[in-house]
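The other protein chains are all here in position, but one chain of the complex has been omitted.
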Amino acid sequence: MTGAPCQVTRDEALIFERSRPGRTAYSLPPLDVPTVPLETWIESRFLRADQLAGLPEVSEVDVIRHFTRLSRWNYAVDLGMYPLGSCTMKYNPKVNERVARLEGFAQHHPLTPEELSQGSLEVLKMLEELLCEITGMAAGCLQPAAGAHGELTGLLLIRACLEARGDARQKVLIPDSAHGTNPASAAICGYRVQTIPSTERGLIDLEALRRAADSEVAALMLTNPNTLGLFEEAIEEIVRIVHEAGGLVYMDGANMNALVGIARPGDMGVDVIHLNIHKTFSTPHGGGGPGAGPVLVTSELEPFLPVPRIVRRPDGTLALDYDRPRSIGRVRAFYGNFGVLVRGLSYILTMGPEGLREVAETAVLNANYLAHQLKDTYEIAYPGPVMHEVVFSDKRQRAYGVRNVDIAKRLIDYGFHPPTMSFPLIVPGALMVEPTETEGREELDLFIAAMKAIDRECRENPELVRTAPHQTRLGRLDEVSAARRPVLRWRPEESNAPSGSLSEKRVASPEP
Amino acid sequence: MRYIPNSPQERAEMLRAIGCATIEELFRSIPEKFRLREPLRLPAARSEAELLAFFRELAARNAAATEYAVFLGAGAYHHFIPSVVEALISRAEFFTVYTPYQPEIAQGTLQALFEYQTLICQLTGMEVANASLYDGSTALAEAVLMAERLTHRREILMARSVHPEYREVVRTYTRTLGLNVRLMEYDPETGGLQVRAVTPSAETAAVIVQSPNFFGVIEDLEAVAARAHEVGALFIVVITEPISLGLLRPPGELGADIVVGEGQSFGIPLSFGGPSLGIFATRERFVRQMPGRIVGRAFDAQGRRGFVMTLATREQYIRREKATSNICTSQELCAIMAAIYLSTMGPRGLRDVAEQNAQKAAYLAREIARQSGFRLRFSGSHFNEFVVHSERPVALVLEKLRERKILGGLPLERYYPELRDCFLVCVTEAIPRSAIETYLRVLDEL
Partner (left out) sequence: MATYPEDCLYTREHEWIRVEDDVGVIGITDYAQEALGDIVYVELPSVGDHFSQGEPFGNVESVKAVSELYMPVSGEVVEINEDLAESPQLVNEDPYGDGWMVKITLSDPTELETLMSASEYEEYVKEERQKEK
């Protein structure tokens, strides 16, 4: 591989460093009302005296060039495969963007009277109903802004339900393969976390579950398929054990991309589930949000859902119902990330029932294809029949002094976003690969070829892999120093530092 | 299906390659009884044209700010958004990426977020800011949890003039943890807090004040900070209208320990209340208890400057149940929108837009107060929102305005029963004088 990715400039300064006194990028109409001295409206002691010093003074061209150049340093789904396991980085359809930007939605104030909000309320009501059908649940709430927010909401619902039964409980069971948000959400809800081990096959240990499922268990938080990409085959038994102990089953729907149109959590006895609209339902991840994490529940839990609920009046119009005495209350101001939710609805209506089923089928086929083609090269810690993702490990490559992070960085040189490595914790050196259904065969074949080439490099030239990436603008960054002496904001002193230091060097690199 | 590249032929070849006869075989680990035999009962797939027509029809049923003059605020504000914001964030390289776990191929997102953090520090006068939380209300709830961790105290003292929906969210988050939320009354004359109403105890973890508060009244933060600090409580300042920072003294100068807010005003469309932007800033000494992602400066082996997510040991994916928060996906694109908006406005633009908001609100307030049957409910300083007391039924007044395509304000009775004769009015720079004059004419005709 030769050459670096094409960059207009390889050293774009911070926007503050681009600031030149007197430049402007904004335009406002002239103030068209009679004015009064500001102090007659706002006491002068409340007014700021610093003239907002430090904010950048730049032209519109500067703003465009600056952020456009920055953008080119990002790898994106629209550029290529982004197999970040459990994040479901699928293609983000463009028509959804047009829908969300319709002025009737984008310029709609959340406190507009209900009669004048029927379009947006219809979007929310319809999405809630379709998600109920997709999951097999009875009712839902669209307020949570992301998956973890959905987890929090779901656990609060469980707590409210158990308290209503007169049986408040203390602990939540979480498999050791779970994502970190699960235990963190449980802790915010005041629950103690008990970890349930996995079996050699990577599935929940039923014996351990039986032992743990005592009268203190409020819930089991189960990701299914789990983060190893395996479906919990004993789901019926798992649900029975938890229910018989008097607890409820919470399903983390992060991996619903394997199940849409194939099977429904509600049919399996799940009591609460959250979905990630930004995963399964294709809305853009935007560099870490915004997402949306709706929560769907059984009819037993319905009375506890956050306020307001959207209800249909006898005349067919929609209304917001705040009179819900058993509700857990609000989890967010207004009604959730509406702009994300409307994109999700647009996606479901585009796909239709057959399309959604094809999504799951193809996502699972793609993951199995990768697993099959790479299983002789990379260790698969739990080689069950995988669903939408497969977890490889660096076990074989470690013999050459190469770790998962090195393999990941080398993949960047081959033009791919690396897989997930931070979990599952039960797989040392994990490489969690989720191709999604929106990758075609040739993209998968290229990924397979890259992974095989890296394995060869591990044996023949491990240093090349250990020092990757080699094709990016920056090499590996020193995260240790960054954490020891955190610099979390720009200050003028930084740019006035002696120009000898390499870091502040502003030489333009030649065009590649 | 156009979002799935493989043709049926390729699909068949791939199945063969892995030794499967049918797709069904791939799902063999799902018990037979749970596998759907029939398609989901969903509407049939729509073409792009049909889809757009469907949503256009729905969107047209809303009274949008393009068709109506919107004098509604209360946590969501109609401001003009410069065209560069959408042009830039629509770039796939910002839009179709995820959390910057791999800094070498995410410098665009990381640098933009570092710039966002800096801008928030500059505006609020705080030392550190995170890269966003969900929205203002959840940012406040996170601040409360952080105050509890820092002080190990169990009581929260919150002004009743904090946005009612924010208060509800705080209640939802704190109830199960057994924190006690005590409310402070607003002064019925000024609409602000009287210092003597601020009565923290040795058990108080945090004192919470919104400024401008829900009634649009600017609070005396310095005085409240002193009361909070006397007993060792933290002082949390909430801002739902951050354009106000273009004119008002930053809370960091006035003793705030944590500043949270809603950043929607910074270039993010109303979108029926979301997505928006949770702002969170604090003192450097509290940074290890701060929730959310944080971007920091780093260097590569050649000494070139770059940016990474740092202090990650606070976060759920490392510390699990002991994390400072459960947050993972937040609102990073919205933070970048805010960074673009603030860069575009610059110091003069932000001051200008803030001043236009204040002057337009002052004008409408002045003129309403001259109408018989109407007066300003509170005497304190205001920014771009104020409460009007009406001798005519509030519903009737707003109905008359609506007939002239004006959403004239928010009735307050639902939130504050004692203000049943009042409504909250917001005037931004996006409201032309003609709409203000129409507003006044309608009141005059009543």
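Lettered A and B in written order, each chain numbered from 1.
Everything that follows uses one rule, which is that a residue touches a chain if its C-beta (ideal position, glycine included) is under 8 Å from a C-beta of that chain, and two chains touch if they have at least 3 such contacts.
No experiment lies behind these values; they were computed from the predicted model shown.
Screening B:Thr313, B:Ser379 or B:Ser434 against the full complex identifies B:Thr313 as the residue touching the chain left out. When the full complex is taken into account, the listed residue touching the unshown chain is A:Ala483, out of A:Leu38, A:Leu79, A:Leu320 or A:Ala483. The chain not displayed touches chain B at residues 288, 312-313, 318-319, 322. One chain is missing from the display, and on chain A it is touched by residues 422, 479-480, 483-484.
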